[in-house]
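Heads up, one of the protein chains got dropped from this complex, but the rest are sitting where they should.
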């Protein structure tokens, strides 16, 4: 892109040569890499040179983009998540105050805002505009689901002279970001694409923590407390709570640990059956006879094998059965069948666990994410996202997480802790 | 009841003669009565002697029951409500510390605990047991719905030598309390029945405020904020929230005033139609075209005339259609019909607005209620409940509220304020 | 003011003749008056025609100011209070949407913003600007303490053509508003002055409730809970909390009722002594020996007679001694003297109970206040404030509350309830 106005200065070895204006001398070197695995035994059995490591995030001494001229854009996609505004604010303030960037655009309503057919002009992101937005839930930019034509979006970036695109989103968003990144590469454009992973389900591969998760767990724990109150408030009371988590049960399991009154936790990673001597209903019946009340928490993606195939939606995603309602109905039928009067209270908090302002620990986390994203973008990093691993912030290439997902390990500490805390049977399947 | 061990001392004029041990000399006289109506114009047009007044609540100088011997019992019935434990604690502490009562029993699981067939022994309520319970949601006694045989319950009271029964509950509970009171009268027993009105819906006649209402509105307002966040977070976002309120819309209207982002409030007292030029869907469509997002709040009892007759449940109560789901589906169909892409987010917080600890203003209110209930019981009042009217605590005879209900006045200040705050059409019916 | 552009239309009888554009037909008549006293016995002993009544607040059918031309201004003065933004938002929206007023000015930093010497231009208050401000604490207008020259402020109002001035503030503010109102009268100007009473202390005469009070009590109750936790967490633990309340103890007493763990409540209205057999320290010592922990709550204005005269500040207000610190030190000395090891934890939350967003019940209350203030202003009312009395909103002339104050009645229900709840001695003075 020799005729691009913000062309970077790269020396003959391909190294960036614009000195960073960041006033602190705590620059991170690209060779500063972090181990993926911490077990010494694993390390001892392999060639240490070939062990998997990640690039450490942080400010670089040399920039790729000239802060005086570069134009950045931020887009938020997919479901709302606590902390979106915190991340937007952190990127905006960091680029403005630390680097002196003067042009930061906000893309309206997700990728839709990169498609001119939707008539959604950018908004100017300034410290004044983002002041105080961290106290509010949602995203000041708005969001949307679903893809837009990749070439149209890249056309927009080129036409608007955007040099750094920050995409805040989950699975689908990272998929889109990957495709945008590849199209940019194909066209030979100097545009960085930096992802900030976002998912209330906390199921992004190689990312130990996603922002908004602490907040969601906190709200989910409140629901559990309500359901527990209802269950204990009546003879043979049964509280049933359905929580978010299509593929993984992190929110559900964590909420059950945070408010350890749950007696049964059902997640996608651990199959269960309703009937039979080892099935869930028998286990619940035993608990009820022993204690007179119970609290059941179920992730929306749990037990999907118990539904007939429901087909796929327009985007090709498998349609989900409503496992919360199914659990409620199965429980009702079971106790009717055995003529035991029970008082069932069903709670589905749905959006109430995600449409809230970030809790303070998430606020701090979002601030770090945004600041690191700003650094990565200015350093010319691209095709990568900011991750959190072993308490460090790292750069993860898009391809490393592509089509992968993080799951609750049924043999791991979290699920073991859930089993210990709930006292539920380890396996609720017959055979 | 001359052969009753705690026989009261009544003089020849039927006045109680046991002096109160309450150390403060702030006794209230039975003749101290409070006006129901405050408008001077109403008063001027009537014989002031015949105007409606209420007995003021408070400690009496002479007691009917001897604190040394009297045994009291507390029962909580119906749906859980923030503040139940606060009231239990207040009655227990007041009877114990102020009057020196030594026998206070907690009835388990509502009226069921007064029926020996259910095998639910009383528990002893002491200051030690109730310490700290005000920080917890629910009722330490448990609750239940539905009636028990009146004569069986009165038998229990007599056998257990209960002299003051405190019933904390709503409609059905007061109905039961009334029948217990009448059976007691018929049998000529010296047992007082004191009601403390409880309803999350705040719809008890002649009672301007019920405990738990502030808390429920606070939680409901949180839901509205979430739904508003979701609605604004997407192009053409529509948030729909269903709230409690079978016969009256106080929670719904108040929540809409507390979080004044609602654009449509649907309550039982104000009929509406979905279709037609003046119907709700047209009004919503206009709003969406003008502003791009909307928040709809609907009380569970709203629009029940829009359902076919669903019959009655076992207790003879009319079955309700799920108006929240109906609104959601009608909205979805409507915008599909007019080919406008909308993003609908539906929230039904259900028990989450009632299974929470009381907020501080409710705590104070519960404390007053419990203390006044203790006073009323010791003074030998019976067949009445503690009410709150014009910022005063009063005694209301059961018969004054029997089969009556309080409604949101469509011509009154609250609904007018809702109309002004939402900007919704005053009438959404065609004709 | 015949040459004023927005001159009202008044008929020969002095009645306003501009019809209200408010679309609801629920107008309130000036003759609709509310009784001050509710006791039937008081009424029976007096001439009912001469009993004290208040004008009921609400929309009037005829306006004094023409909405098309009138210009209004809002000023917030004195200490911050939860709900200021709610009131600002409610007045702005009501004037705009219901009346069609197009010019609403926000005065910056209290009365200082009405003095051009301070160089603080007005800001334009529009529905867009006030959207969402109710979620934030503080005042978007800012505030200040202390007076400004009355004639200068009236000059400003006249020059800026302000016809309705809304003053939101407490004692000093109402004093200022009264003087502004009188200067306006003297000059024969058509400018309305409407007060909205604001005080975290809830001590305004004839006003049963002020906005922000519920919120402040809620935060204060949190402090009490912390101090109680600390007191119980150590052997012979003593928690001491100082709360706001210079002249009256409403916040302190209410917080003690909301979190009924307090054992001693000290307020300005009830004198106490430290020493002597009946003094506070002896009572505390007895409690400590009996129970091993104690919680003491003290209003900042309590026990001021125990300090030497500290003189007055610049504004002529009596300087206050720090009673919280004095209590802490006296307690420390006392137990040192009697060689009892105690663990004292002192908490002074100061601004933390007022610099928070309004709780939902306060939000609703603020909305009503703002809407009624808007109605009063448009109807040409002046020299009055919006009050709340016996659950009704009323108009109270400035002169009725001038130099008066509301106190906790040591013989009334609130203080009696505090005595019952704490178990503290009724009088902690020797004599």
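In this document, chain identifiers A, B and C correspond to the written order of the chains, with residue numbering beginning at 1 in each.
In this text, a residue touches a chain if its C-beta (ideal position, glycine included) is under 8 Å from a C-beta of that chain, and two chains touch if they have at least 3 such contacts.
This is a predicted model, so every value here is computed, not measured.
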Given A:183, A:201 or A:214, the residue that touches the chain left out of view is A:214
Contact with the hidden chain, among C:138, C:279 or C:377, goes to C:138
Sole touch to the unshown chain from C:112, C:294 or C:418: residue C:112
Residue list for subunit B contacting the dropped chain reads 132, 135-136
Touching the unshown chain, subunit A contributes residues 23-24, 26, 31-35, 38-41, 43-44, 48-49, 51, 53, 56, 58-59, 89, 93-94, 97-98, 134-135, 208, 214, 217-218, 221, 225, 254-255, 257-260, 359-361, 363-364, 367-368, 371, 390-393, 411-413, 416-417, 419-421, 423, 426
Hidden partner sits against subunit C at residues 80, 109, 112, 136-139, 142-144, 222-223, 225-227, 229-230, 232-235, 345-352, 355-356
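Following the convention adopted for this analysis, only the chains that are shown with their structure count from here on.
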Winner on contact count, chain pair B-C
Chain-centre distance (mean CA atoms) for subunit B and subunit C, in whole Å, is 29
Cα centre of subunit A to Cα centre of subunit B, whole Å, reads 42
Residues of subunit A that touch two or more other chains sit at 136
